[in-house]
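All protein chains but one are shown in place.
Moving on to chain A:
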Amino acid sequence: MPPNERAEKQAAAQQAVDILHEIATILNCHLDRRTLSICISMIENGVNPEALANVIKELRKQGQEAQLEAAAASARRR
């Protein structure tokens, strides 16, 4: 029956994501589950993994900078 198949597929996909998350943890990728699933979705949509990896690094860097700025701004205000 379709619902059962769908459920099975969902479970299988879920399992795969779990294993990938574990591998990511072993490889110390600093990826949480949500980000990982977003990445997987993007890759399934045809995004190049290397480009995506660069994007992620860039975003992280920029994010860290933004956080430092915000922390400095709040420290200056006080």
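Quick notes on this structure:
FYI, a contact is a pair of C-beta atoms (placed from the backbone, for glycine too) under 8 Å apart; a residue touches a chain by one contact, two chains touch by 3 or more; residues count from 1.
Definition applied: contacts and distances are computed from a predicted model.
According to UniProt, the chain absent from the figure is "Spindle pole body component", selected among "POC1 centriolar protein homolog A-like isoform X1", "Polycomb protein esc", "Collectrin, amino acid transport regulator" or "Spindle pole body component". By the touch criterion stated above, the residues of chain A touching the omitted chain are 12-13, 15-16, 18-32, 34-35, 38-60, 62-63, 66-67.
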